[in-house]
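First comes the structure, then the notes that go with it.
The complex appears here minus one protein chain, its other protein chains still in place.
Naming follows writing order (A, B and C), and every chain is counted from residue 1.
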Amino acid sequence: MRFEVGAEAAALRDAAAQVLAGQAPVAVLRAGWPGGDPGAPAAAWRRVADTGAVGALVPVAAGGLGLDENAVVPLLEALGYNGLPVPAVETIAIGAPLLAIAGSDRLQGVLDGDCQVAAQLGDSDLLPFGQRAELVILRQQDTLRVYERTDLELTPCVTVDGSRALARVGQLRRGGSTLAATPGVVASAWWRGVLGTSALLVGLAARMLELTVGYVRQREQFGAPVGSFQAIKHALASALVAVEFARPAVLAAGWAQAARVPDAARQTSAAKVLASDAARLVARTAIQCHGAMGYTTEYDLHLFAKRVWALAPSWGDPAWHRARIAESLGV
Amino acid sequence: MRFEVGAEAAALRDAAAQVLAGQAPVAVLRAGWPGGDPGAPAAAWRRVADTGAVGALVPVAAGGLGLDENAVVPLLEALGYNGLPVPAVETIAIGAPLLAIAGSDRLQGVLDGDCQVAAQLGDSDLLPFGQRAELVILRQQDTLRVYERTDLELTPCVTVDGSRALARVGQLRRGGSTLAATPGVVASAWWRGVLGTSALLVGLAARMLELTVGYVRQREQFGAPVGSFQAIKHALASALVAVEFARPAVLAAGWAQAARVPDAARQTSAAKVLASDAARLVARTAIQCHGAMGYTTEYDLHLFAKRVWALAPSWGDPAWHRARIAESLGV
Amino acid sequence: MDLTWQPSEQSFRTEAREWLAAHVPGPMPSGDTREGFAAHLEWERALFAARWSAVSWPKRFGGRDATLWEWLIFEEEYYRAGAPQRVTQNGIFLLAPTLFEFGTPQQQERLLPRMAAAEDLWCQGWSEPGAGSDLAAVRSRAVRDEAAGGWLLSGQKTWTTRGAFCTHLFGLFRTDPDSARHHGLTYFLLPLDAPGVTVRGFERLDGDEGFAEVFFDRVFVPDQDVVGDVDQGWRVAMATTGSERGLTLRSPGRFMASAQRLVELARQRPSDQLRDRVVQSWIEAQAYQQFTLQQVTGIVDGKPSGPESSLNKIFWSELDVRLQETAMDLLGEHGELDSPWSRGFQFALAGPIYAGTNEVQRNVVAERLLGLPRV
Partner (left out) sequence: MDLTWQPSEQSFRTEAREWLAAHVPGPMPSGDTREGFAAHLEWERALFAARWSAVSWPKRFGGRDATLWEWLIFEEEYYRAGAPQRVTQNGIFLLAPTLFEFGTPQQQERLLPRMAAAEDLWCQGWSEPGAGSDLAAVRSRAVRDEAAGGWLLSGQKTWTTRGAFCTHLFGLFRTDPDSARHHGLTYFLLPLDAPGVTVRGFERLDGDEGFAEVFFDRVFVPDQDVVGDVDQGWRVAMATTGSERGLTLRSPGRFMASAQRLVELARQRPSDQLRDRVVQSWIEAQAYQQFTLQQVTGIVDGKPSGPESSLNKIFWSELDVRLQETAMDLLGEHGELDSPWSRGFQFALAGPIYAGTNEVQRNVVAERLLGLPRV
């Protein structure tokens, strides 16, 4: 029994975090919004790829790092914390490993960070990053198929988080090839997506909490730092509790997936519930503690809060995951 | 449009409250617990009856005050506030008016406060005050029947609120007579019970809040009154909000019943939800704000909190009432 | 208790409902964007033409002498009809009550009709940089210009809602340089095109350019545009923040209409798991209505609503957040699409912040209604 991020996983996470801190400041996040230069987040993604991060789940023989879900969770938490608007979960946790299994010639471009992968494995017709990702993975019944973006009918959508580059997927689909047809492979891709999204949410929550703590320490009202008021202290303490109890649940779910334990899916559902609820609580608390400042787009907080509002209901919303757990518990 | 307790209703409430303040101090509440003298609350109830309160819904011709539900709500709020362990809702809102309609010779004893009435109009086999009330009203399918307590098989139960004198009703029933057989009359008796219980809950909540405010104003910790800490202030402010928004809902439901408006039942369900949730919130907040003091039976708070825990799930718990509202809204 | 409406009130309701049914325009861009503001101005002028823009005002200023009850009825009908947001609300609901109480007859005659007609568009200058909820932390100052018979205003205001589109501003400035906190402040009115005023709009959470910073560089304001007495601005301003926090800004009709729309959404997207939250929002909207009816009865009887208005503010703002969150949860993955619901959700998050944060409101409730010690 050792519950801690292993050395390799920590090294990958730290390398990615360092690159992100240097290459993806908030200006790069803002560039992902309409009217910005989408080349900026794409360039930052290439620098992330230089660390090998995109190939975390790809076998060494195929050019990857040959790690498992234990490494993906801390990595994606770091990406969530940074907020870079790219399909990180879809590319790292789904696209790269499946392209590797399929022996696709597109794998190298993905590993190099030149090619991002969007994916919709649920029943929705909404495709995050569908306006930008070069490759798109869609589920058709029990099969996953991969398309060139240009072979699909994609209609851009206006979204709350303007950097999601969301598109609606039409019925018309040309080309494409089967990426996975084994039910187990398709299912595990879905659960890796849920896991990765949970990790992003924990990272986003940690970032917003950090921003808020910094703000309330310096901001004064009624002659004292806002952070000295007990109401603010208690709200932020509750936020920290939520984050600190969500994080181990996500790590444990990553371990459960990597170890292929029988209740890995249920643990992942629990992790998604905790991470979604924690991130939404922190978003709400952060906006409230910032006062009117949290309510502007000039200040950075909204970039992270809006990402949370997009991710919390995706990959199965908390209600969906609770219902699955209920079923497995027989209640 | 006038949303206020009318003059007659206020006079009755104030008269009852004055009697209760004098005749039913906390020692009388404690006498209702096992090992105490049940004669003490019974005697206080007779003094309440002297104000005419028991006959609030009984026509003047039958010896009552001839008032309506608008008067019963404030009266029962005062009884809830006091906490006297008697079947006030069952006797005032159900027993007395139905005995009057039935022309029963037991009415006078009820009006005089000599005879208390217990009632179980739901599907449960638990009868609050079944160990003490002289008369018992039970629902059998669509009929209400009234029994002498001694004609029923009643097994005393140990309860969290020891003053509830709860009994389990067995199958064996002797004697008894039909009190109401019209579906409308049976249904309106149920809804008066829900309404009256909601009023008791508002009164209990107000009492606990008052106790707590008094306590935190004088109690010092860390060199300052507990009530000067913002966490305590905010918790009690939230408690007050809950009470202040539940009270008008109960008054409005009382008016809706008296005016026989079509959605009176739905309004009563809403009132019960708000009153139950407010009272439980206040109980929880009050115990927390009292610290360890709230966790002893020597201090009075527990007398009111335990009553709330008994009443909130009775006469339809909040889930039941929400489900009814959902049905009526078509969601 | 009598929760029925008079025949006159019922016919007022019928008149409002019929007029609104005939005139409410289709969806328009948000009034907090530059293009949307113009469309909303047209609507405001249509309202004024039919004397619906400020129903509770005296007829001579453009109103209908409506009672407080009729005002509640109008609001109910207004929101039920899905009519547009009121871009004039800071003038009509915040400044006007102050002018009725503290303004001179000349000020009232001069300002109110133009306000009702949406000719003058008022924004408020309360918050300053570094002081949001702390309204008494005013550093913007006014220096006496005796010769010119007025004052020279300098400093900066921020978080001015729709400041970039309005024509006039009301706000507090420090007239006594030696004073602190809420002493020595004076309540001024000024046009935003006065020499020395600079307005810079910026974006709110929902992407609308709904806020502005306003800079003052020796802006001359004549004595006739001072409201109330010099150095007494705090007392004057509190009258409007009271009405902002309380009844007038958020009438129950708004939340009853939102709850009804939530119920309709839940019928379209049924969810066993969210049903109770939908019901709870409906219950709370009703409760807010009943609380308000009780409160208005008191006001009609001459009982002023003081710190009680903090109860309103806490309740409606948190009810609104819960309601909108429930809608977002019903929408699930589609919630991230730009829509009236996603905009409503983001807008609702401002509720517990503006007009005195709910933290400040809970302090008020605890100290002034429950009597808890200040220190």
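Basically, contacts are C-beta pairs under 8 Å (C-beta built on N, C-alpha and C of every residue); 3 or more make two chains touch, one makes a residue touch a chain.
All of these numbers come straight from a predicted model, not from anything done at the bench.
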**Report entry** Given B:Q108, B:T143 or B:T159, the one touching the chain that is not displayed
**Finding:** B:T159
**Report entry** Listed residues C:D276, C:E308, C:E325 or C:E359, member touching the removed chain
**Finding:** C:D276
**Report entry** Omitted-chain contact residue, chosen from A:G32, A:P128, A:G227 or A:G294
**Finding:** A:G227
Query - Touch residues of chain C, complete complex, unshown partner - result: 272-273, 275-276
Query raised in the report: Please identify, in ascending order, the residues of chain B that touch the omitted chain?
Result: 122, 124, 126, 157-162, 164, 166, 219-222, 229, 231-232, 284, 287-288, 291-298, 302, 305, 309-310, 313-314, 317, 319, 322-323
Query raised in the report: At which residues does chain A meet the chain that is not included here?
Result: 1-6, 9, 70, 209, 213, 216-217, 224-225, 227-228, 230, 232-234, 236-238, 240-241, 244-246, 248-249, 251-252, 254-256, 258-259, 267, 270, 273-274, 319, 322, 325-326, 329-331
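One rule holds for everything that comes next: only the chains that are shown with their structure count from here on.
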Query raised in the report: Which whole number of Å gives the spacing of the CA centres of chain A and chain B?
Result: 52
Query raised in the report: In whole angstrom, how far does the Cα centroid of chain A sit from the Cα centroid of chain C?
Result: 39
Report summary line: Multi-partner residues in chain A (2 or more other chains touched) are 229, 231
Query raised in the report: Using the touch rule from the top of the page, what residues of chain C touch 2 or more other chains?
Result: 359, 362
